[in-house]
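With one protein chain removed, the remaining protein chains of the complex are shown where they sit.
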Amino acid sequence: MAAQSTQISKPTSIPASKYVTLRISKFNPKKESSPKFIDFKVPYQKWTTVLDAILHVKQNLDHSIGVRYSCRQASCGSCGMKINGRPALACFTKIIELNSDVITVEPMNNFPIIRDLVVGFERMFSTHKKIKPYIIREDSEITPGTKEFLQTPEEVEKYIQFSNCIKCGLCNSVCPTMATDSSFVGPQALAQAYRYIADTRDKGKKDRLKIIDDSHGIWRCHFAGSCSQVCPKGVDPAMGIQLLRGYLLGFRS
Amino acid sequence: MVDSIEYDLLIVGSGLAGLRAAIAAAKKSSKLKIAVISKVQVMRSHSVSAEGGTAAVLFEEEGDTIESHIYDTIKGSDFLADQDVVVRLCKEMPQEIYQLEHWGMPWSRRKDGKIGQRMFGGYSFARASYAADKVGFYEMQTLYDTCQKFENIEFFNEWFTTSIIHDGQRFLAVTAIELSSGNFMAIKGKALIIATGGAGRIYSYSTYALSSTPDGLDMAYRAGMALKDMEFVQFHPTGILPSGILITEGARGEGGYLLNNKEERFMKKYAAGKMELAPRDIVCRAMMTEMNDGRGFDHETGVRCLKLDLRHLGDSLIKEKLGAIREISIKFSGLDPSQELLDVRPVCHYMMGGIHTNIDGATELQGVWAAGEAACNSTHGANRLGANSTSECIVWGRITGELAVDYIQKTQITTPFPHHLVEAESKRIYDGIFRGNGDVNPYEIRQQLTDTLTDKAHVYRNEAGLVEGLKKIRELKNKAWKHVDDKAKEYNTNFTNVMELDSMFRVAEVVLIGAINRKESRGGHARTDYPTRDDSNFLHHTLAYYDPKEPIMKKHPVTITTYKPVERKY
Amino acid sequence: MTRVEENKEGIKGMANPTRYGIERVAYLLMRLTGLGLLVYFVAHIAETSSILQGKVAWDEMLALTQTTGGHIILALVIGMCVFHTVNGIRVMLGHGGIGVGTPGRLDYPYKPPSQNARHKIAIYSSIVLAAIAMMYGLAVMFGE
Partner (left out) sequence: MRESVIMKIHYGTALAAVALVAVHVLFRLTQNFAESLEYESVIANYQFLPYAGMLEIILILLSIHGFNGLRVILIELKQGRSFEKSVTYGCIGAMALVILYGSRTIFLTSMGMT
């Protein structure tokens, strides 16, 4: 059992050869009247993500950058922001993919700005809650000896895609209806309404259809599809919403 | 004076353990006001990254037995697990899987419609229930969504808890900063469940979320509770380079294997019986030995690694069962696992240690429970088996949630509230940290601290290295890093980052001292200078109590009921 | 909460068709043509009411519309009508869940099935059809 030399594992120790300009939108609405952009020079490697670059700035150049992050592997939904004008997860966007010398990062639209790149999710979380995102049926609590509700792999396929939503809010930030309608349920919640309705274990279809059949409910989606184009997890909310509307229009039952 | 708000039950942490506890409590009483406080938003907790599976015996009719799960866990723990606790885990787990299923968990299914299970390291039966390779994520979603049913669960998203307030006898409140406004507040409650998760970010190469720092552990430690068995840090054999993101053990459970630069499955030399599916401590040691003996590969980052071969599993199986790691490898490393070998090396993954609790999850302070990875109820002993952690989170989430409700229902707090303690905490963080002075970049100190642990307290450790590490950490601690350059109140993560760093020092110290004291090799703790297990001197748990000067170290007996320690062979 | 606090993109964001593919162009055109048709429709009702005032009024009205400008407007209306109708049929099918793909596991890199070729082709077709109809209309009106 040998020396400890190979235990050193600090991938960042490789000297960086290339630099990119990271333009960060800085804004504290409680103190300032409008956002301003500040440029930073940041080194990068072929694996450096936009989140890595922002954290480099936070750690070395400006400690005050406001940015939300956690998992750094595209599973927690924290780091959605506008990168070169298009919303994406910062931890799932590599610098080299952007093919650009200047990378501009801004907070997502259609969410209130808390600070810099950080936005408030209160409304999205509460609309998510509103559509009853859980299995509705009387025997959903087990008793001793209960076994599983059977479900074939094919039945799982019917909803699993919608189950992948990480609540990053990217979809809500690009939807054209959301751009002007602050009461719209939004693609995130609608896709979740479909997720539970499509689950064979659920019996809450009527309930949920009633909730979303509202003047700012599902009808305010015009199948613009942008939500699906930016969704980082392949949820395809646009599909879910149209299928859901199929129930309301009587195309499906 | 510092403002305060009042709830009945406080749950700090909204990972698997915290959410499960919230549901258990809300189900038991719809009258209690329950606050789930977390420094990240609800679905952003580290638990969403758990990939491979959750262990439970579901198919007794097909030959699995609870007994076997119990023994596998105890043997995996290198006999440091408390056996009564393990029995409880294994007995209660099957019901929890079915409960999750009834709440909507999208388990992967077998053809007959039953819940699918896969092979995992150290088990004698395929008993890791899985949902593709996003088990933790789906479990979090199921629990979070189920929480939405209960009107008495309130979420405090992005509230950074800084301390536990008690009167020496029992729990009274926590103090926390609401990140969005920057307000510092006391949140009073009759009972507290700590579910702040693991602290693996004290290592620089780690599978953990960036938010997995030891501030939760430290909070309990400063409040006088003991940290137990902190020297046992689990390394996972397959962290992918360069990011350190986890490639789940499920990849080997589905049939993947590890190769050295001679293209041989070297595990046959170390655990011929279980090969790549030996427990993690064994596989990690094997990998380190291979690399140290020159049979590794040099990754372009300059780090040594080995290869994980999944190619023979085939594209369609990988897509179906390992979709998330496929995405991760393609995106972050540019490698498609169905075509290429993945570069992997052992990476910090789990802390067997945590806040000392009894079998019920109760800590030494009345009114405080701990559950999940933050707790150490000694289920995992010296080495956790994969898929047993999410199980532990769920079982003890439920147990502590229910017990806390019982306690609240019989408790009346009459003593006057110790406002001075809240003021003292406010002084500690605002005068001591927020308004601190210094010219050293705290982020650089954090990097050095985590590098030191990665260097000195890795898979293999020895006296010299550990002592040097401790010295280095104490040196770093004395530098002028305790200051916050960002002076704004709103969403000041610079402030919380420095508080996290502050907690890292205390917890890293406990890890190192524990490791120095344990002069044997057991489970995840492998000393090159004491390469064997020493049951006559070290078959005990380590406890560490806070003292401003240096931790006070104590011993605590292991509960052994049925299985006498024997040599561990796979 | 006011719009500024919510950082809404506002009408500009809603109307900007440049960022998210042809679906977003179709969305905008659908709105514009709908509104355009509504305006024309109201004007058309007003226009035809002149028939009540007898032949002279009607002919005066006709003369007013049978100018180059009038013809161009009419051609536009034809185009709008064709686009709105054809795309409207696509949208209605889509809204009913037809042709939006079937749910199922997606593999990275994710291609959302709802953003599929069928719909893109339908959108392009409605634009092309609208253009043809417009040209036909122009030919009829100017080709006298």
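Which chain is which? They are A, B and C, in the order written, and residues in each are numbered from 1.
We adopt the following convention: a contact is a pair of C-beta atoms (placed from the backbone, for glycine too) under 8 Å apart; a residue touches a chain by one contact, two chains touch by 3 or more.
In this text, all values refer to a predicted model and were calculated from it rather than measured experimentally.
Touched by the hidden chain within the whole complex are the displayed chains A, C. For the options A:P133, A:P187 or A:G217, the residue in contact with the chain missing from this view is A:G217.
Contact residues of subunit C toward the unshown chain are 11, 14, 31, 34-35, 37-38, 41-42, 45-46, 48-49, 51-55, 58-59, 62, 66, 81, 85, 88-89, 92, 95, 140-141, 144.
Touching residues on subunit A toward the chain that is not drawn are 177, 180-184, 213-217, 219-220, 248-249.
The rule is short, and it goes like this: only the chains that are shown with their structure count from here on.
Centres computed as Cα averages put subunit B at a distance of 57 Å from subunit C. Note on chain placement: the centre of subunit A and the centre of subunit C lie 32 Å apart, centres being C-alpha means. Centroid to centroid, with C-alpha atoms defining each point, subunit A and subunit B lie 25 Å apart. Residue positions of subunit B touching 2 or more other chains: 132, 327, 331. Within subunit A, contacts with two or more other chains are made by residues 159-160. For subunit C in complex with subunit B, the residues that touch the partner chain are 105, 107-109. Partner subunit A is touched in their complex by these residues of subunit C: 1, 3, 5-11, 13-15, 19-21, 23-24, 27, 30, 91, 94-98, 100-101, 103-106, 108, 110-115, 119.
Partner subunit A is touched in their complex by these residues of subunit B: 27, 40-46, 48-49, 95, 97-99, 101-104, 106-115, 132, 134, 137-138, 141, 145-146, 148-149, 155, 157, 180, 204-205, 209-211, 241-245, 288-289, 291-293, 296, 300-304, 324, 327-328, 331-334, 345, 347, 441, 443-444, 447, 451, 454-456, 458-460, 462, 465, 484-486, 488-494, 497, 528, 531.
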